[in-house]
Every structure is written in structure tokens, then in C-alpha cells.
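What you see is part of a larger complex, with each chain still in position.
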């Protein structure tokens, strides 16, 4: 682990748990000691296979498949809105929210505002416009990315998710809708990459202001 | 040519001129004689290469790359709205409009209402809702298909067009956005297939009512 | 849930159950109360994991993976034919049939008329031609879409299904055969989207006529 | 050139002219001397760039883009039907026909029998059924391959062609429709490969019977 990373770049070290064995995860947690650590893509089965002591040490959140060791950073300024189209977007959306929380940023969730019912999005536009950065989460055809980009002036990070069937299966369609949008100034991260979307938002918020 | 086709199916015979030589087109026009005929994908260069007599006989429309021989059918009932996002959608949109006109249907064009500026679409919603069938034309990410499907109850035929760059080049993204939409009941035709969209709309309008 | 949706658009609210936990489904059913609700993509394992009370409340149909709560709408006019090539098309075909039934439309199933034995289709052409809308269901190479479009004047909604092996695996081939057909006026919905095909057919039938 | 090839395998040596310079083609023709030679993919511009002497020596056929030097082989038995859907299939179809002619086989062309008008195919079924081998040529969605395979017992070689737009552009859709067909026993050659389809048909006809 690169334990100096946060000091150097302002972004925390994190462990991508998918594909790692319980023994490898135990070893990383032991190595962390008193340091703060975020684990992502730790699914329920893999979490359940850890030792009770390790499970006790971790703040585990099943929907986002994340675990936090030794707590979150102190709160810092910065308003981020995480906007989702539907229930199926929540795993990636909460991975972003937990990553932000780990770094001391409490983001606002604006959920279930998919464009098939446009008035839902319209009704919450003021909340979204109040944010410094918007993370928009969508699967299927990802139309919400373009609609938001036409309505909001802040930076918008499109987080496409692998939700869909047939031609929209796997998330490529939502990703490409963000990249190929007719609305200007959208940026995108990889499919299902809630951690990366949060990291990009943290880059945009900039370094933590010095404690006064 | 299948000159009995209109009597049999209600849909007119048409000639896909792309890839045909001027001589082949001349032969088809000569064979038509007094019959009505629609030519599609007749680009300006190919049209210019026809004999003056043939060019005189044809009502040619460059933007849609269509030509009509021996006039349009008598007007028939049926309200169709053709909705476009921007200037680049006009070749396919006008191919649909000319095909409809050839069959006696005068459709309404609702142009330049792309979702990057949502108020433009909202401002013309009443016109669109008045239609029996909507043909929605869009390239790039095709977000307008989903937005329309959430706002309009009539049948909506998505006509994706090969307008876009990078990941949206070629029209597949717009096509897949229509098919993979989160909004229910959208149907799609092939990329740039304005003729096919018009034919589908004619199938939905149903047979021409008997003259009373 | 958007419980006002049917009043607003004429199309019923429905729940896409795939990817939802039993607890989430229970909550939605509880929220519905006395309202009518359609659940799609509710596979047998997920259905079996519901509480007995919820299972009792649902009219469950395993082949289509649909469940209906609080019954179907009153019968309304409109003739729809659902045409299939073979046994493997039945899950998507019955998803369409159940969605139509939920909305009060009793459609006719014309099964097992794949083009490898053309006389089967020919022998049932009169039934198909009697329909206001045809939903054609096919996997593999989807040749039936083109054959039907040449024989029937009504609107034809191609419903491609993920039935096939090798190059036809996943349903893209059938989808593209519908979109790229040499026969005019075909429209398509997403792969395996029986619900969407039914919704499109309902859009074409138009609003329920007022009770006289 | 492998001038012994015909003696060894029964299949003639041929030159794929696309991508070769006029000088390279001249050299090959000169090297052939009195031997019989077939040139394929020799487009009109490249043919026009040859010396008059070479052009005089060649029997050139523009539609198929083939040229024959020193005549065709003596007639041999074997009935082959080449079946096409429309005018756009003719370049590949005639490449097959010219290759067969070069080898002494006169095939029958059954043209313009696309499945959008099924009665055209039905009306010529007896001619097709009389063949030892059928070469079926189609672009777009290639539905004719499946229809034919259900109606004819002879070997059917599907020759997909790069005719189509949008999702059917380039010929992959037609190729995959042949390979993924619900009808048994179809085989396919590469897109636009009229020469290869003819070679496969010659393999099926078998060695030329000894002169009696």
C-alpha cells in the first residue's frame, strides 16, 4: 500500500477488493494498523468470509460494497450532488457517496429523477444547481446526462452504470451517451466507477482548505 | 418494379437510387410511364447526370435527396409530427416528409428542439401532442427520444441519424438510445431511414379511408 | 412509483423486478395497496423468495416471469396478433401477452410459424391479417420479420429475442435483421423487451374509447 | 502464378486484381502467354489503365469486374442456380457466374426474387429445385437464405453482399443471417466473395467427368 499517497496528492489510498482473497484483505487491513483505509468492491460474500475481528473493525455498507477502517476524515467544505435515475443506480451512487464521506465531504443524494418523468428532475433542480460539482448516475440510455448539462452550469461528472438489457446491457450505451452528448462540457468516468467519480469530484473541489 | 404494390399493401413502390447508375434510373423512370414513383437517395451528382428530359419530369428536392415522378397522391387524413433536434437531422427528416407527402399526408415539422435547450421542446409540446404519430429524428446521443416518450402518449417512431463524432459517429448510439430507453413504448427504424419511418407511420395511420 | 402515470399517459406503471431484492419488491407491493400493478422479469427464484402473503396476492405466470396485482383492466377494443417462430420465443411473447392482458387487450397468439417451414406461416396468414397491430417475435436470424412485412399491411413491431448460438447469440442478429430489412415499414423494440412491444402496440391502438 | 494449380486441384488459377498496379497486371498477363486466366476485382478504372494490347486480349465484363484471357474451359455437366434478391446483388452474382463460365459451367440466374415479395420466389421455385447446387446472393438482412433452405434440398451456398445501410451496411448482417439461420444445412462464404462461392460450387460438382 502507498500510505503516503494522501499526503502527497490529497486523494486517499483505497483497496479494490474484487478478486482479492480474504487472506489478502486481512493482510492489508493488518498492515493498515491505525491508518484510515477505504475498501471498495467488497461484496457481501467476501465480507462474510473475513474474520470476526476484521469485520468488527470495518464499517461495512452492503449496497455500496464498501468498508471503512478507522473512520472518515474530518468534514471539509464543498457541496456535491449525486443525481440518480432509479433504484438500480444506487450501488454506484453510494460507492461515490461513501468515498466522498471517507474524505470528509457530505454529498446530497437526489434520487429517482429519471427523464421518463421529467417533472421529477425539474422539481429538484434548485438542489442540483446549488452544488459545486454534480455526479450524475445513469444506466440504460443515459439521457439524463444531456438534460442535466443543458440545465446546470456546474461541472457534471457522468457516472454510467451497467444497468440495462439488450442493447443497453453492460453500460456502454450510457457511457457513450455521456461522451457523445449534444450538450457541452460533460465529462465521464468508467462504467460503475463510483470511486473514480468521487475522486474526480475531489480533484475539482481542490485541496482541503487549511484549518484556520 | 412491383407496380401493383400500392394497390396490394397501401404502401407505394419506391426506388432506392443509391448505387444505381444513371442509365438504370433512366430505365426505371421510362418504365414507370404515367405511374407515380418516388426515388430516394438520389444525390445531387446522380440527379445532375440524368438526361434533361428525365430531370424535367422529376420534382427533385436536394436536401432530402428525393425525386417524385407524376405527382403526389390526393390528400388523406392523418396528423404526423416530425420532430428534429438540429439542422443536421434535416436530410433524414425531409426524406420522411417527402415520402409522406408522396402518399398524401402533410406532416408538421417541429425543428430544432434538441434537449440541450429543453425549453425549446417544452414550448412546442402542444403541437407534438396533437399528432396521431410522432417521428422523432436525432443523431448524437439521441436523448430526445426518451424525453419525448415521457411526455407524449402517441406512437413515437425513433429515426436515428448518422450525425455525430467519435463515439456517436455513424448513428449507432442514437439508435441504441431509442431501443434501450428507460421510457416505455418507443420503436425504432434503421439509421437514416426516413423512408422507412414514413412507411411505418403510414402503416399506423392505416388504409386510406374510402372517399365518401 | 409513479401511480398517476396511467391516468396521464394511458400506459400502466410497471415494476422491472430483475435486480431488485425480495425486500424491495415487498415494499413496492405494500405501497401499491389496492392499486393495480404489473411486475415483469420476476423469475421463479425471486418469486419463491417473497412472503406467502405477497405470493398469494400476486397472479404469477412463470413462463413470462410476470405477476399481476389486483387484476387486469376491463376489456377494451383492439386486435393484436403475437406471432412466434418457435418454443424459445415464448418467454418474450408471453411477457407481451400478459402486459396487453393487464391493460385489457386480449391478443391472439400465432405460434410456431418459423420460416424454415414456410407453409406454417402461410396457413395462418388470415388470422394475422385480421389484426390491427402485429407483434412478431423471433430470435436467431429473424427472417420472419421480413417475410411478414411483405405479406401484411398492418403495423408490425419486431420483438427480437436472445435465442441463438454462435453469431446469433444474444439477439443482436435478430434485432438488426428487423432494422435492416428489405421490407418497408418495420419497427423494432429492444431485445427480449416484450413489455415494450406491448406498450408500443398500446400506443398504436390509442386511448381507450370512452364507455358509452 | 501457380500455373499447375488447375491440373492439381481442378480449380483454376485466378488473379485478385484489386490493389495491383496496371504494371503488375500487365506482367501477369504477359507471363500467362497462351494459358487461360481469370482476373477478378478488376474495376473499370484499372481496366482502362491497361495497354490497348492487353485490353484487346481480355474479355472484360464491367458489372462483375472480371476479365478472362484465352477463353473459357469446354462445357462440363453440372446445374447451378444463382438466386438474387435485387439489382444490387448483381456484381457478386455475376462474379460467381463468370467464374463458373470460365470453368465450363453455365449457371442459371434467377434474379430479383427478394422475400419482401414472396410470390416472386415461389414462382421460380421449380427452376431453383432443378439445380445441383444453389448459390443464394443477398445483402441487407439476408432473409432469403433461410426461406430457400426451407424449400430446397440441394446444397445452398450463401453469398452475402455488402449492400445495405445503417445496421446492415457492409454485409455482416447478411453473413450472420446465413450462419445463424433457423434452417438447417446452409453454408456461407465471405462477404462479396462471388469467386469463392463459385469455387465451392465447383468442389461440390466434383472433378470434370472424363471425356468419353
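Per-chain numbering from 1; labels A, B, C and D assigned in written order.
Definition applied: a contact is a pair of C-beta atoms (placed from the backbone, for glycine too) under 8 Å apart; a residue touches a chain by one contact, two chains touch by 3 or more.
Just so it is clear, the model here is predicted, and its values are computed rather than measured.
Because all chains derive from one sequence, the complete complex can be expressed as a copy number, which is 8 in this file against the 4 shown.
To be clear about the criterion, only the chains that are shown with their structure count from here on.
Common neighbours of chain C and chain D under the contact rule above are B. Between chain A and chain C, two chains of identical sequence, the interface residue sets overlap only in part, with shared numbers making up under half of the total. Chain centre most remote from that of chain D: A (centre = mean of CA atoms). Averaging Cα coordinates per chain places chain B and chain D 36 Å apart. Per-chain CA centroids place chain B at a distance of 27 Å from chain C. Residue positions 117, 165-168 of chain A are each in touch with at least two other chains.
Pairs of chains in mutual contact: A-B, A-C, B-C, B-D, C-D. Contact residues of chain D toward chain C in the complex are 85-86, 114-118, 140-143, 145-147, 149-151, 164-168, 173, 176-184.
Taken together, the chain D residues at the contact with chain B in this complex read 87-88, 117, 163, 165-168. By the touch criterion stated above, chain C contacts chain B in their complex at residues 9-11, 14, 153-157, 175, 179-180, 184-190, 195-196, 199-200, 202-204, 206-207.
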